[in-house]
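A quick write-up on the structure given underneath.
Here the complex is missing a single protein chain, while all its other protein chains stay put.
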Amino acid sequence: METRRAEAFSDGVFAVAITVLVFDLLPIGAGIGGGLGHVLLKEWPKYAAYVVSFLTIGIVWLNHHTLMAHLRQVSRIMLVLNLVLMMCVVAVPFPTALVAEHLTEHTGGGTAAAVTYGLVMVAMSVAFSLMWLYLGLHADEVARQPDFQPSVRTTIRFSGGLVAYVVATLVALVSPGGAVALYGAIAVYYLFEHLPDPTAAPAPRPGPRP
Amino acid sequence: METRRAEAFSDGVFAVAITVLVFDLLPIGAGIGGGLGHVLLKEWPKYAAYVVSFLTIGIVWLNHHTLMAHLRQVSRIMLVLNLVLMMCVVAVPFPTALVAEHLTEHTGGGTAAAVTYGLVMVAMSVAFSLMWLYLGLHADEVARQPDFQPSVRTTIRFSGGLVAYVVATLVALVSPGGAVALYGAIAVYYLFEHLPDPTAAPAPRPGPRP
Amino acid sequence: METRRAEAFSDGVFAVAITVLVFDLLPIGAGIGGGLGHVLLKEWPKYAAYVVSFLTIGIVWLNHHTLMAHLRQVSRIMLVLNLVLMMCVVAVPFPTALVAEHLTEHTGGGTAAAVTYGLVMVAMSVAFSLMWLYLGLHADEVARQPDFQPSVRTTIRFSGGLVAYVVATLVALVSPGGAVALYGAIAVYYLFEHLPDPTAAPAPRPGPRP
Partner (left out) sequence: METRRAEAFSDGVFAVAITVLVFDLLPIGAGIGGGLGHVLLKEWPKYAAYVVSFLTIGIVWLNHHTLMAHLRQVSRIMLVLNLVLMMCVVAVPFPTALVAEHLTEHTGGGTAAAVTYGLVMVAMSVAFSLMWLYLGLHADEVARQPDFQPSVRTTIRFSGGLVAYVVATLVALVSPGGAVALYGAIAVYYLFEHLPDPTAAPAPRPGPRP
């Protein structure tokens, strides 16, 4: 399959999944008579969860674009892996809602919520790493440059993301709040640290146009 | 109509419909005080229904792409059939929610849910088969290759999918759980067994272009 | 503005609005213990409303595509009219939900629901007619063919759609069920009767490629 339509479909899924996050905010203040201002301030975990998940999906979208830019065509295996990745991306609003509602509870709900969030992140990282691994192993079949090899630096960076999510999920067992702070920190870190973009890299500013 | 815009619209519908599946997960654990971990584990039919329906819509998307790749232009009849197919795809989250909630009930709700799921799958298969049939019968009008004829193998494979869904729907009458397992098995089977892709099939790497 | 991006945005809105219709089906059977099969059958007005609105949005999408195909570029007025049309399209799930819930009531709710449905359809028809009128009056500025003039036949057909929705809305005052049947009949009629497509019209089958 051409990468174009796989990209279009994936972009649509990313756009919808990231927008679904607002459904976590919509019920805030509904059916409240007085004291709306107080209610709005008290719901800060929902805003925090919204921001962390929005940035996270945004970053996966960015990395997904970079990965697709390496592809010449999409094999069936790649499409299946992509579908699994999409399944994780689409699921993100679910653990986000769990964290938003249960983070400040003292009954253990925060732990279950933060662990669930971490498990979805780990699954998403694994799906993405498998796509990247497949690209490296089958470059002759699917990559634009048939001799493409992921650099050691890239591989370390990726493994780093996966390891960070595993660590954060373990942290969630003892400190749900600490884990959510870690999820946010991972998102902010990868917002600026990223994969090399094959479409932008070689000659970004060739001087004045001939 | 050009196939391009029909594809763009259909891709959008697929992307939204597949993302709507998460709305089935969102209410899990809402309003629960303690024991969130236990609740999350108990809701496994929702996760199963999510995965089965996600893969199913994903596969219909893949096959839809393949079908569209055979088209030179889209006739009015084709657009109407495509609209009917989209109507089935968009409806998928509805029987998914039914199965997710009622599968484990002992009051007959599981049967009604699994049968409804099967009927939507059968309707979707019929709509897709009609599009494929129309393509074969009107190849001179709409196909890229005016002498296009669906192969016997492809026709058997399609009929197979339709027959499998009819059988699974009948199974639902006696065993809702067995039927859902069948729906999942059909999805996994078609994930790897698929229509030949006209854009990728004939000559994947013909060496340097002449 | 280029028509390309206006099309992409509109296609996205159409795709999401048409998918939102499923949210009217999602609550069916939720929280029901026994007798799910009976409940599913009793909710036929929801399925009918879903089908009618799905086809209606689908047809507006088709006509929107045809209109856009006449454009060379999109002026600011055109964009504003398009935004008003989108505002009506996005609103369709609202009167659809009203009709789905209240059609079979005996307390006057059916009338209010069917009238609201009709008013949204009338507003949508007016917005579309204004776009078509603008295209005719400013063909030199925005049309592909600077001397484009909508044919008398096309104009009659459009006015016909608008008049039909006004009549159906008036019918809703005395017979909500009759009005919904009319809305469905209008949708089915326009599914096959349609605007000439400028991209398909001139030379559909030029024989074998040279």
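We just call them A, B and C in the order they show up, numbering each chain from 1.
We adopt the following convention: a residue touches a chain if its C-beta (ideal position, glycine included) is under 8 Å from a C-beta of that chain, and two chains touch if they have at least 3 such contacts.
In this text the structure is predicted, and so the values were computed from the model without any measurement.
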| item | value |
| --- | --- |
| Which residue of A:29, A:146 or A:178 touches the chain not shown here | A:29 |
| Listed residues A:16, A:115 or A:164, member touching the removed chain | A:16 |
| Candidates C:28, C:55, C:71 or C:97 - the one touching the absent chain | C:97 |
| Missing-chain contacts mapped onto chain C | 1-2, 5, 8-9, 11-13, 15-17, 20, 23, 73, 76, 79-80, 83, 86-87, 90-91, 93-94, 97-98, 101-102, 105, 107-109, 111-113, 115-116, 140-141, 146 |
| Residues in chain A touching the chain absent from view | 7-8, 11-12, 14-16, 18-19, 21-23, 25-26, 28-30, 32-37, 40, 50-51, 54-55, 58, 61-62, 65, 191-192, 194, 197, 199-200, 204-205, 208 |
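Throughout what follows, only the chains that are shown with their structure count from here on.
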| item | value |
| --- | --- |
| Proportion of interface numbers common to chain A and chain B (over half same, under half different) | different |
| Middle chain, criterion being Cα centroid separation | B |
| Distance from the mean Cα position of chain B to that of chain A, given in whole angstrom | 26 |
| Whole-Å separation of chain centres (CA-atom averages), chain A against chain C | 36 |
| Residue numbers of chain B (touch at least two other chains) | 8, 11-12, 15-16, 23 |
